[in-house]
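Here the complex is missing a single protein chain, while all its other protein chains stay put.
Think of it as A, B and C in the order they're written, each chain with its own count starting at 1.
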Amino acid sequence: MTAWTRDEMMTVAAARLLWDGCVCFVGIGLPSAACNLARLTHAPGIVLIYESGTIGTRPDVLPLSIGDGELADTASCVVPLPEIFAYYLQAGRVDVGFLGAAQVDRFGNLNSTVIGPYESPSTRLPGAGGAPEIAAHARQTFVMLKATPRSFVPALDFRTSAGFLEGHGSRALSGARGGGPRAVITDFGILTPAAVSQELELSALFAGATAEEARAAVGWPLLVAEEGETLAPPSDVEVSTLRALHARTREAHSHPVRLPA
Amino acid sequence: MTAWTRDEMMTVAAARLLWDGCVCFVGIGLPSAACNLARLTHAPGIVLIYESGTIGTRPDVLPLSIGDGELADTASCVVPLPEIFAYYLQAGRVDVGFLGAAQVDRFGNLNSTVIGPYESPSTRLPGAGGAPEIAAHARQTFVMLKATPRSFVPALDFRTSAGFLEGHGSRALSGARGGGPRAVITDFGILTPAAVSQELELSALFAGATAEEARAAVGWPLLVAEEGETLAPPSDVEVSTLRALHARTREAHSHPVRLPA
Amino acid sequence: MQLLSLREAIAEYVTDGACVALEGFTHLIPFAAGHEIIRQGRRDLHLVRMTPDLVYDQMIGMGCARRLTFSWGGNPGVGSLHRLREAVERGRPKPLELDEHTHAGMAAAYCAGAARLPFGMLRGYIGTDLVAANPRIRSVECPFTGERIAAVPALNPDVTVLHAQRADRQGNVALHGIVGAQREAGLAARALVVTVEEIVDTLPPAMNSIVLPHWVVSAVAHCPGGAYPAYAQGCYGRDNSFYQRWDAISRDRTGFQAWMERHVLGTADHREFLASLQGAA
Partner (left out) sequence: MQLLSLREAIAEYVTDGACVALEGFTHLIPFAAGHEIIRQGRRDLHLVRMTPDLVYDQMIGMGCARRLTFSWGGNPGVGSLHRLREAVERGRPKPLELDEHTHAGMAAAYCAGAARLPFGMLRGYIGTDLVAANPRIRSVECPFTGERIAAVPALNPDVTVLHAQRADRQGNVALHGIVGAQREAGLAARALVVTVEEIVDTLPPAMNSIVLPHWVVSAVAHCPGGAYPAYAQGCYGRDNSFYQRWDAISRDRTGFQAWMERHVLGTADHREFLASLQGAA
């Protein structure tokens, strides 16, 4: 079996959660790698939507930005951004939305806006982008985020995107039509919401990771699911497909841009 | 000088009101003939928009419907109908809207909905279509309608589209952003709104038409403008261009449709 | 997406009492689908369309409809729809409830439906008696300026039926030319059935073209000539002379009924319908 990294396992774990034919609203970075890994392995019929308006895109290399030309070149169609958000996302036509963030709390709420007070932040983050409406309207969301006590926090500095709000069904009263976070994929394993409280609990560990490690990385007292599992390590096919994808991407991005004369 | 008909003169009179470069929201029938006559004579740069979404169309023959293929074939671009109404008409980007109707009243309000009461009409007409918003938002409108006491009525059975409402500036309070009817072109001449009352008055007669004839055709006591004029008859170029357009149209519409095998 | 015959698609997706939009703005009107609805004897339909034309005249005249949401009901460039008129003026063959709008209002309602908003808004219905005639035309106050803006309820048909030039085998549908509010009507519906001129292995590449992706399409039915006597850009032209002849065919109930029995009820499908017209011409 090939050696693998935790980053690779995060991507593989996320890819495995996707199914053939599912409609994904993809973000840049790990989610984009995960969705394309799924497409290149067990889910060839997955429909990838990037918020730039590309629908059914099948990039050969990973985009650096959400709107690289590769995405348009390989899409079934490209629609204006207002339509992607109104006619597809808000209309409830997206099965899975991927989200990242700077902070997540125990109910899967996310902060990507500021560290510190909004009016005088110590760190100004990029902001909401498409996240609040992805969080509200995708039938389910997957959050991908490496764990440290600074990112998995007891209280967000700013709530950018709704997870389960205060838990215990409070999301259902909010107007959010999607189901909320189904999983938080992090670098030791996967957290999923408990049935009633909707608090995130450790439900799966990567091979080689421990519950102690997980507790140390999370800034609140982490619950552990009764029927936790250990995830199979990446298969040779998963690892080789992912590495080939990254290699193609590096190669493509190393070409200098030639402006027309 | 070529002999001409009143129908031809209506078309010519309307065409003369258009200027090179003006943006027209065109209706089917006489308005379409008038706009294309203008384009083929003094206004080659006129921009014709049909409510079907064709922008900058230059049909070689007149369409029978508002959405003939000829309009799409010769357009600068074709946009979905919601955009034509929201981004072009409602946005105030149309200089001239053409309207027809079954009834017009002395303030240029129009009925194209019913004759008789709405709930139990004696004649159900096609209805509003694009007219109410054209009437509201085009910078000015031209109404084309043959005159009889049944069409030029003291009181509409139903007000489908706003002209000057009750006159005396009442339109300005209504939310309608366009200027309202600038002219009603009928088969004896042209009516235009008086300065203060905004009541339509006879301001121009076709050659050969009389004010008496006009009064007899209009179902209210028709005012006559102090400085009325008599319109020059159609020029040879106007008549020949219009007749050639109609001949091309008849010829094109006589071809049987061939379905693909 | 299912690939079905038109008969199967109508049987599965258009049920008695349903709210049905056969959209098409002059171009790409799903005539074949309308005829199949008549053949299958659907009743109590709530028909929706900006421009109910001949095929709605036929459905109304054959007693399929109880309600009509519309903005312009005529024979374009020709005149009245006689069967629609008789239903409204005399309640024959059945009374027809009207939910009457303007084009701009219907467009806003379809857009709202496609976006799953509860209402659409527009600077519209200004100074028109339609506001008094239709309680479904209301207004909202802008929370920033205080202006009042017209509001219409979103349109979300149970099923929208469209006609398009082509689909691929996966069910991606591409249309071009005049598209009216078809895409919005399709995306607003709970189910979307599309008849197409042809089914191809791969759609022609066209980055920003109008595509309905396969996962928003419920069923595709191959139906060449399915828009006739309307047209399909690039495939065949509009039969303007048929539109003109329809005025006489439909003017009285008896002649209308005879024509429908011969050409629609008396034919098994659209191919036979087209062939029957060849014989009649």
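For the reader, a short list of remarks on this structure follows.
The rule is short, and it goes like this: a residue touches a chain if its C-beta (ideal position, glycine included) is under 8 Å from a C-beta of that chain, and two chains touch if they have at least 3 such contacts.
Note that the coordinates shown come from a computational prediction; the quantities given were computed from them, not determined experimentally.
Across the entire complex, contacts from the unshown chain go to A, B, C.
Considering A:128, A:194, A:216 or A:231, the position touching the chain not shown turns out to be A:128 (whole complex).
Taking the complete complex into account, A:64 is the one of A:17, A:64, A:194 or A:223 that touches the chain left out.
Residues 115-119, 121-123, 136, 138-145, 147, 149, 151, 153, 176-177, 179, 207-210, 233 are the ones on subunit C that touch the missing chain. Although one chain is not shown, part of subunit B still touches it, namely residues 21, 23, 47, 55-56, 72-73, 75-79, 86-87, 90-93.
For subunit A, the residues in touch with the chain missing from this view are 28-29, 51-54, 63-69, 71-73, 78, 80-82, 85-86, 89-90, 109, 113, 118, 120-133, 135-137, 158-162, 165, 171, 174-177, 253-260.
In this text, only the chains that are shown with their structure count from here on.
Centrality annotation: C (chain centre taken as mean Cα position, compared with the mean over all protein Cα atoms).
Of all chains, the one whose mean C-alpha position sits at the greatest distance from that of subunit C is A. For the criterion of most C-beta pairs in contact, the winning chain pair is B-C. Centroids of subunit B and subunit C (each the mean of its C-alpha atoms) stand 27 Å apart.
Subunit A and subunit C have centres, each the mean of its CA atoms, that are 40 Å apart. The multi-chain contact residues of subunit A, meaning those touching 2 or more other chains, do not exist; every residue touches at most one other chain. Shared interface positions of subunit C, defined as residues touching 2 or more other chains, are 111, 184.
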